[in-house]
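So the structure is just underneath, and the comments pick up after that.
Only one protein chain is missing from this complex, and each of the others stays in its spot.
Letters A, B and C mark the chains in the order given here, with residues in each chain numbered from 1 onward.
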Amino acid sequence: MAVKKEDKYPVARRYQIADVQVSREATAVKPQVVVNLIKKAKHPVLITGGQLLKDEKLVEIAVKFYEKGIPIIATGGSSKPLIEKGVNPQSVVFTLHQVTQFLLDEEWKGFDGKGNYDLVLFMGFLPYYLSRMLSALKHFSKITTVALEEFYQPHAKFSFTNLTANKDMYYSMLEEIVNNL
Amino acid sequence: MAVKKEDKYPVARRYQIADVQVSREATAVKPQVVVNLIKKAKHPVLITGGQLLKDEKLVEIAVKFYEKGIPIIATGGSSKPLIEKGVNPQSVVFTLHQVTQFLLDEEWKGFDGKGNYDLVLFMGFLPYYLSRMLSALKHFSKITTVALEEFYQPHAKFSFTNLTANKDMYYSMLEEIVNNL
Amino acid sequence: MAFELREGIFAIDEMRNVSIRIGKVIEEAEEWAEEMGPTPKPGIIELRKWDMKLLERYEPFYAPVQDFCNLCTMGPCDLSQNKKGACGIDLKTAKARLVTIACCIGAASHGGHARHLLDHLIEELGEDYPIDLGGNVNVEAPIIRTVVGIRPRTLGDLKEAMEWAEKELMRVLHATHIGNEESYLDYESKAMHISMVDHVLMEIADIAQIVAYNMPKAEPNVPLTDTGFGIVDKNKPVIVVVGHNVLYSKPILDYLEEMGRLDDFEIAGLCCAVHDMTRVSGGRAKIFGPISYQLRVIRSGIPDVMISDEQCIRADLLQACKAMGIPLIATSDAAARGLPDASDWPVEKIVNALVTGELPGVFLPVPEKVGQVAPLVAEAIFKKHGGNRKYRFFANDEELWNEINKCTQCMNCVFTCPHNLRIDQGMAHAQKTKDLSKLAKLEEQCIACGKCEQACPKNIKIINVIMASNFDRLYNKKGKMRVGRGPIQDTEIRNVGQPIVMGQIPGVIAAVGCANYPDEAKSLREILEEFVKRRYIVVTSGCHAITLGMITDEEGQTLYEKTPGDFDAGGLANVGSCVANSHIAGAAIKIANIFAMRPLRGNYAEIADYVLNRVGAVGFSWGPYSPKAAAIATGFNRLGVPVVVGPHGAKYRRAYLGKYFKKEKWWVYDIKTRSKVPIEPAPDALLVAVETKEEAIVQLARLCIRPNDTSLGRQIKLTHYLELSQKYLGKLPDDWHLFVRSEADLPLKMKDELLHILESEYGWKIDWDKKKILEGPIRRYDAGFNPTIVEEVYEKYAGEKPPQ
Partner (left out) sequence: MAFELREGIFAIDEMRNVSIRIGKVIEEAEEWAEEMGPTPKPGIIELRKWDMKLLERYEPFYAPVQDFCNLCTMGPCDLSQNKKGACGIDLKTAKARLVTIACCIGAASHGGHARHLLDHLIEELGEDYPIDLGGNVNVEAPIIRTVVGIRPRTLGDLKEAMEWAEKELMRVLHATHIGNEESYLDYESKAMHISMVDHVLMEIADIAQIVAYNMPKAEPNVPLTDTGFGIVDKNKPVIVVVGHNVLYSKPILDYLEEMGRLDDFEIAGLCCAVHDMTRVSGGRAKIFGPISYQLRVIRSGIPDVMISDEQCIRADLLQACKAMGIPLIATSDAAARGLPDASDWPVEKIVNALVTGELPGVFLPVPEKVGQVAPLVAEAIFKKHGGNRKYRFFANDEELWNEINKCTQCMNCVFTCPHNLRIDQGMAHAQKTKDLSKLAKLEEQCIACGKCEQACPKNIKIINVIMASNFDRLYNKKGKMRVGRGPIQDTEIRNVGQPIVMGQIPGVIAAVGCANYPDEAKSLREILEEFVKRRYIVVTSGCHAITLGMITDEEGQTLYEKTPGDFDAGGLANVGSCVANSHIAGAAIKIANIFAMRPLRGNYAEIADYVLNRVGAVGFSWGPYSPKAAAIATGFNRLGVPVVVGPHGAKYRRAYLGKYFKKEKWWVYDIKTRSKVPIEPAPDALLVAVETKEEAIVQLARLCIRPNDTSLGRQIKLTHYLELSQKYLGKLPDDWHLFVRSEADLPLKMKDELLHILESEYGWKIDWDKKKILEGPIRRYDAGFNPTIVEEVYEKYAGEKPPQ
């Protein structure tokens, strides 16, 4: 299930060498694992970040997630290109910082009123900013976090491995997920 | 060379879960590796610690090291049982703290006047105390450090794996080293 | 027995060992009539109740950078998943403690700075030297008045505030010792306390230097000063200052002026030291750039002598200067840099040691001597090279390309860079195509921290490669910064007080702090220009103010050149260096005082409550990095001012984030109706990190909304909020309806559309004939609405206990 060395995947290398914690590091996962996680989830959500403004491919992927029925919380201005492509995000104005604060609250009902989310996918964030949010969620919540990022995110529960040297692989892994939902 | 999972050896588990650093962790090694390191070393030394006062077996092993020509720096009072068994340590009165300070000084000629040591073996120390000294040597010297301890020592260059659950294995690994020198 | 009455110590004949000290002789007319409020010189728990109000609503959020603690010898302890360590502390409390320590360090920095200035100036000018901030400033130390409860009239008076602050630092730092607070809320309260102290300390420092050095006194129309590499005349000896405390470098100006040789030298610098040099020199000193320009400047080889004082200076400054053959004079006792103390040496000996290279630098904590030594050294070094400074990052192109060609794209640099800049791609592109443009692009984002070079296994001089790749642009950068004006005038406050409190001026955006921007520096201008154009009041200081002075548009103009320096709608006021941030907090306080006549003296909670509910001011720090910035932000938070930080700000570990959905937390007492009323979540955060400039813009507009807005004010604020959300987020914001109290709050142009949405999406009832909202809002607008969340304030004005 986890990405192994003998696979074609690069090693999971922390986005920041000194971003170390005692607690468990993310399991580096292949796309199919993410697909399974989503399928099993009761209330999944995709949170998109500001890097969508600089990467059209990520917008395209997010749209596909949306089309497959995964609701989207759009942060950092990522809502704009998404809305242009027909997405109706659950929220556009709250920052990831705020959304994370909400996620940490077990009483929160989610933006859709259906209760807090159990599986949260993250895509398109500045790595250091996302890392802190994942740390908060790791230590203070039970939510399953999945980082669908170019950089491996150690504080997520599950993360793509490090794909910075191979952007095509990154995109194809994302494609593999949305295609299998 | 390094201890691998498929071996009979237990996993290398830090003596203290939160004693984390960014820098490399010790390579967990088998006895034969230590033998090779010693044989290749130009000026090796064994430093013994206070736990020899509580563990006769360690005294016995240290005596064998000595008999095989490895000089000993005895700290923490470990000199007493060693001297009783015929060992003539290079030093008895300096603490590991002081000895480490000396080791960090490239100009130090060693207690024997032959120049600083290039390979230092550690045996019989309180794990947390040794850990700090190994950290100093890791960051501020080029000396090769080898921890021959029951607890895996992450800041050494090389260390036995964690052997706390199997003292017999610990002893037998030590025996294997001295027998092959 | 008779004696003349002046201040001072008197010996009386025949009375041994008796001294008579004549206290302050105060003109009756000047007596401060204001009654003392409830909390003058508050201790560490006096304002705890106010803090708990804030913390109840704005819940602390912790994003641990490390999940363990190793401060005591029982550790290290694993605190992950909020486990407890050996002392019993859990992860959240440990983080809150660390935040408190950071705020203490931040406050101590401004405090050490203030104390040194104050002692020095009192020694020079006397305790009685008057505090005169010009005719337009009568409320001359609003923070000190509000917090300490005194009205300082002289430099000597500032000492009283200083001593109180020193006492509080010891008490708060005490609480961070192992085995004290058990609750993260109490640590947050203490962090707020020491950060309020920090604001007092900044005010002391800036007032002292303004009056003593005759810096601009609340003048909106201060001159512009030159910024950028391009403005330095390299045919003169160049003296470069770096740090924060002008007291060490001002004597250089004084000495050269005295000698009539000012024109023979270039005096330029970095960060707040030069910020304040421009304030004392009327624009004669020139600005290289913000803090992130240190390695750029040193490795350019331009300085002929470097003067360092304290704070935010590279900890390898001596090494960096030494590598370039630039002599260093370290001046502050906070940063002696391991150098020999040359205080007692004759000037010639010092100059000689530095010019010959016998010593790479000296520690010279005697300002007057620095004034003499620095020009002599610069001149001698200049003579050596004759203005022909060879070094420009690389001696020649070959050297540059040799470095570039070493790169193997191992990406160690990328994984250690604070911004994960894709240096590998820039190098690869250059290797393949001989085109430096990708590397040059990095220069716009690079903070020149140099970590990449530490990580590079090939020892490539990456910083130099980046700088050299953008050489022409960097070297020719020119801009203009408006010199720091100091405080806001009482008259300005009188003009804008009402429109701010009512909401017609949609907000005050205070862009302050350091230069760890997440993006190209020009994003800062893009964000602020949006607000200047929309006629918000924009205020700035510190490295943000400097950066703004370096970003030119297509016409080659900075925002300063296009905008007046008033504290008024559509103005861009630069108050000055870091310590001048106190004038921004002071302006908020003065609105409560001058416009609303709220008493200041020892009356912190009432003032903060006023600001929180009424003054639509938002702090903005796009590139915060230091403990000082943390203290400044936390001090604003306690005063009821929300702060938006760039994404690096998430590394401060702690934010204050309210939850719109916790309806029970959003209430006020309304003094008019004698009731406890639910309110809209405005502002809904006190500290929040945003990721992009788009997000920053929308959040800033959003957080300007206040419960006390009039209908017109709310309408204006919502207009901007909604427009900006549509512009940058692609649609109306999710929560706009929460801020609608009546149809009069709705932006005029969108009124119908919005009413329809309220009806269809939110189920509100609308009377379509009258275009009135019948049902739906959290509360109705009431013109006499008089909100407070402080029981004592309620009681004071309502004359009765607050309702339950």
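FYI, a contact is a pair of C-beta atoms (placed from the backbone, for glycine too) under 8 Å apart; a residue touches a chain by one contact, two chains touch by 3 or more.
Because the structure is predicted, anything quoted here is derived from the model rather than measured.
Partners of the chain left out, restricted to shown chains and counted across the full complex, are A, B, C. Considering the whole complex, the residue from C:G37, C:P60 or C:G111 that touches the absent chain is C:G111. Touching the missing chain, out of B:I17, B:I143 or B:L181, is residue B:I17.
Contacts to the hidden chain, counted on subunit C, fall at residues 1-2, 5, 9, 15-28, 31, 43-45, 48-49, 65-66, 70-78, 83-90, 93, 101-102, 104-106, 108-109, 111-113, 115-116, 163, 165-167, 169-171, 173-183, 185-186, 189, 310-320, 332-339, 341, 365, 416, 418, 447, 449-451, 454-455, 516, 624-628, 648-649, 651-652. One chain is missing from the display, and on subunit A it is touched by residues 16-20. For subunit B, the residues touching the absent chain in the complete assembly are 13-23, 49-50, 53, 74-77, 79-84, 91-98, 100-102, 104-105, 107-109, 111, 125-129, 132-133, 135-136, 138-140, 151, 164-165.
As a convention for this text, only the chains that are shown with their structure count from here on.
Distance between chain centres (mean CA atoms), subunit A to subunit B: 45 Å.
Chain centres here are Cα means. That of subunit B falls 52 Å from that of subunit C.
Contacts with at least two other chains are made by residues 17-18, 20 of subunit B.
Shared contact sites, meaning residues of subunit C that touch two or more other chains, fall at 68, 78.
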